[in-house]
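The complex appears here without one of its protein chains, the remainder shown in place.
Presenting subunit A:
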Amino acid sequence: MIRSDKLVRSLWCWLLLLPLVVVVIFPLAVMFFTALKPASEIYVYPARWLPQQWQWSNFSAMWTQTGFGRALLNSLLVSLCATVLTIAVSVPSAYALARLKFRGQGGYRQFLLITQMISPVLLVVGLFKMAASLPWFDGGNMTDSRLSVVIAYGAFGIAFAVWMMTSYFETIPRDLEESAWLEGSGPVRTVFKVFLPLALPAMAVTALVTFVNAWNEFAVVYTLIRSTEKQTLTVLVTNMVAGQYVVQWELVMAAAICAVVPVAILFAWMQRYMVQGLTAGSVK
């Protein structure tokens, strides 16, 4: 009896969600089927969903023709370094906000909120100018250097990371730290032996979000990086489309799939922790 109740409810739920499911799946299906069409089936009218000839070799062709591997490495390098930078400076801040009381605490929170509002796109003209005026080892300047992108991403990730981790840190009970102090453990030791292990899941989720944001960022890297050997995946795929006389859509879609799938898996896995994190952050 209860079972059939749930069955009916499930049907309703899926029926109501159907329009959204279609709109979400649609571009993914376009991506998938286009990536597997031979070039001769791309510009065909009327367009067909399924390829007549499934061309899996598009993936290897894309890999060799577009410099995908290099862009993938650049994306990994830039996103990883930016994440490390963000987490390294944000953890102490979040700890201070969650555990210490000090003058200017509210002011610092407001400062973070305001920086969160300033998107990098707004500063892009200034960021470019800044990179151009900072000298760099090779005698040139910091435009077209991956380091400038790393610094920009690292800095722009701080507000979110601190906010996210502070709200998590505040949910970690103080009892364990307090008993460690009573047993004579020094404050530094307590932080490393008791607090940080408990805070690890929060740090991991925040790091993942920061990483994905850096991986997906477009405007800053599009502006700062000019040479093809330093471009990231978002720029690589965009350049395959923009300013081309004839776009090889089958290769574009193959590249897009390869860029999206790892992040999508990461996200599907991480998503339930996100709900928890946002809840913890917003209840207060």
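Please note the rule applied: contacts are C-beta pairs under 8 Å (C-beta built on N, C-alpha and C of every residue); 3 or more make two chains touch, one makes a residue touch a chain; residues count from 1.
By definition in this document, contacts and distances are computed from a predicted model.
Visitor: Among "Putative acyl-CoA dehydrogenase", "Lactate racemase domain-containing protein", "ABC transporter permease subunit" or "CidA/LrgA family protein", find the name that the UniProt record gives to the complex chain excluded from display.
Guide: "ABC transporter permease subunit"
Visitor: Taking the entire complex into account, which one of A:Gln65, A:Ser119 or A:Gln244 touches the absent chain?
Guide: Looking across A:Gln65, A:Ser119 or A:Gln244, the contact with the absent chain belongs to A:Ser119.
Visitor: Would you mind spotting which of A:Leu77, A:Ala96, A:Leu147 or A:Leu198 touches the chain that isn't drawn?
Guide: Only one listed residue reaches the unshown chain, and that is A:Ala96.
Visitor: May I ask which residue of A:Leu36, A:Met62, A:Cys81 or A:Val162 touches the chain that does not appear here?
Guide: A:Val162
Visitor: Spell out the interface residues on subunit A facing the chain that's missing from view.
Guide: Residues of subunit A in touch with the missing chain: 6-7, 9-10, 13-14, 16-17, 20-21, 23-31, 34, 42-49, 85, 88-90, 92-93, 95-97, 99-105, 108, 110-119, 121-130, 132, 151-152, 154-156, 158-159, 162, 174, 177-178, 181, 187, 212, 215-216, 218-219, 223, 234, 237-238, 241-242, 247, 249, 252-253, 256, 259-260, 263-264, 266-268, 271-272, 274-276, 278-279, 282-283.
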